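Before I ask anything, here is the structure I am working with.
Complex shown without one protein chain; remaining protein chains in place.
Each chain carries a letter (A and B) given by its place in the written order, and its residues are counted from 1.
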Amino acid sequence: MEYETVIGLEVHVHLKTKTKAFCGCSTEFGQEPNTQTCPVCLGMPGSLPVLNKVALEYAFKVALALNCSVQEFTKFDRKNYFYPDLPKNYQISQYDLPLAREGFLDVQTSDADKHIGILRVHLEEDAGKLVHKDDVTLVDFNRAGIPLLEIVSKPQIYSPEEAYAYLLALKSVIGYLGVSDCDMEKGSLRCDANISLRKRGVEELGVKAEIKNLNSFKAVKDALSFEAVRQEGLLREGSPVVQETRLWDAREGKTISMRSKEEAKDYRYFPEPDLPPFLIKKETIEAIRQSIPELPREKCSRFMKEYGLPQYDAQILTVSRATAEYAEECLRQSQGVNKKIISNWLIGPVSAGANNRNCGIADLGLSAALLIELVQAVETQQISHLTGKSVLEEMLRTSKSSGLIIKEKNLGQVSDTDSLKDEVEAVIKDNQKSVNDFISGKENALMFLVGQVMKRTKGKANPKVVQDTLRRRLTDA
Amino acid sequence: MSIEKETVEYVAHLARIELMPDELEKLSRQLDVIIDFIDTLKKVDVASIAPTSHILPIQNVTREDEPTGSLPIEKVLVNAPLRQNGFFMVPKVIEDNP
Partner (left out) sequence: MDICRLTASELIEKLRHNELSPKDIVESLRKRIRALEPQVRAYVRLDNAPLISKLLETVFTPDPNKPLKGIPVAVKDNICTEGHATECCSKILEGFRPPYDATVIRKLKEAGALILTKKTNMDEFAFGSSTENSCFGASRNPWDLACVPGGSSGGSAAAVAADEAFLALGSDTGGSIRQPASFCGVVGLKPTYGRVSRYGLIAFASSLDQIGPLTKDVKDAAILLNAIAGYDSLDSTSVNIKVPDYTEFLATDIKGIRIGIPKEYFVEGMDQEVKEATDEAIAELRRRGAVCKEVSLPHTQYAIPVYYIIATAEASSNLARFDAVQYGLRAAGEAHVQNMISLYKKTRGAGFGEEAKRRIILGTFGLSHGYYEAYYLRALKVRTLIKRDFDRAFAEFDCIVTPTTPTPSFRIGEKAEDPLSMYLSDIYTISVNLAGIPAISIPCGFTSKKLPVGLQILAKPFDEEMLFKVAYAYEQNTPWHLEKPKL
């Protein structure tokens, strides 16, 4: 019997507005507790919410980018439950008329393209943060009221890898829109997963578990992998899967049942009387649609077509909007240089430099013109590839141009045979054994000799010229 | 009987209100009478009637995304029954996040 894993993901992202969803408090992260609060986000008696225009705009942007149909009439509802991080003991959310439904996200996995349905997208307010101490809990409401977008996928994700790819693609799309940081560590993206197994070929969904406490994309993948195996084990031995909430314990690498008496949820949703409804005009939606930039998948295929890049390169270069725009700037400006070579530089040494600095390649402060100048210096054999890499490091450190660095440090590659003659002769003289080895047919020995010349010239010699010169000198003799 | 005592007990739990046994008795009796009266609404034909949750014909009320400042922390905490280092303090939370 073969089982199929069925996964649905519920993702919450913080929208990057300047102020909270329903009041003018700042949304800045990492401030002193309760210093970014006011009567409204504290839910003080008498206070009333007024919706942040930009939060709604951002929400529609995401919904449109996820190919959703935007509802002409939408409203907010109150979701009632008691919890100490919830100032009013109800959350302003959306229930039966979410702002968008029925979309999809195309996702690339290692083996295929997947088309994953989006059930709904709605806007709500975040709750505060609880800090658990030994015997008490402390409450910070700075986060309370930050606009939160809930994106619910359909149960159309069929493996932990697909779930991982879905999250990457979602993060990439939202990042392109510039409406959220999607940073799981800062809590600006959170994810709960529903997973169930069913016999292959069966339509009906199995009993699901909801998994919480997923703190990274990897945790999502690991937890789902663990859970798929656990559920399959249960099914194979004929034990029932219990519908429950399970927590991912990253240290132990397993999911744990919350084992509490789970009450039936009764949120008593009703229309939020403090917020009149929203009638969304077609023109408004069109204007927002127009403001949506080229998204990662479109950009990726265009990079392949326009610049002749392989899919692998195009994907890496389009993962974030800033990276893609920087890459495109470089590709465009590099007239006469093979685009693949530019791409190699971007994906290789430039990315490495960015990684070391914990930033993206677009944040290095390296202008496209300077990078191209460097690449051309290597391509015209003015310097070696190896020297090029260290010049790049120097450029990143000092913001000087490659030309200046090459000149200052006298790194220009020596390709002139005459000026290399002395060094070649010296190496031949000092390494008679290797010379003999080469003459007797050991090709490798030549590379050793080239290395010796490179050493004497402190890397400035053009290795190709050195090799040619040595070969000629030793075979002629 | 239009409402059972068990329902009142369940609803009181949802509303997080502790009721003493005699309170529960009395309240159940009173609510029974009140709900019985409210049930006169069942006589109205509402099949084709849209609900009114907002009486005003206004829509699309929003504000600009401009910071208007927060309360000073002293004012935030002035009414707090218990506080610690700028936080509100509550008993150790062991219940699940709903």
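The rule we apply is simple: a contact is a pair of C-beta atoms (placed from the backbone, for glycine too) under 8 Å apart; a residue touches a chain by one contact, two chains touch by 3 or more.
Since the model is a prediction, treat every value here as computed from it, not as a measurement.
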From A:Leu97, A:Leu119 or A:Val136, residue that would touch the chain that is not displayed: A:Val136
Full-complex contact with the absent chain, from A:Pro33, A:Pro87 or A:Pro463: A:Pro87
Missing-chain contacts mapped onto subunit B: 3, 7-8, 10-20, 23, 27, 30-31, 33-35, 37-42, 44, 46, 49-56, 58, 61, 63, 71, 75-76, 78-82, 88-95
Absent chain, residues of subunit A that touch it: 39, 42-51, 78, 80, 82-84, 87-90, 135-136, 139, 264, 266, 268-270, 273-276
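The definition used in the following text is that only the chains that are shown with their structure count from here on.
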Centre distance in Å when subunit A and subunit B are each reduced to the mean of their C-alpha atoms: 41
Touching residues (chain side subunit B, partner subunit A) in the complex: 14, 16, 53-54, 56, 58-71, 73, 76-77, 84-93, 95-98
Parts of subunit A lying in touch with subunit B, wherever the complex brings them together: 17-19, 23-26, 32-39, 42, 50-56, 75, 81-85, 130-141, 212, 245, 258, 260, 262, 265-266, 268, 270-271, 273, 275-279
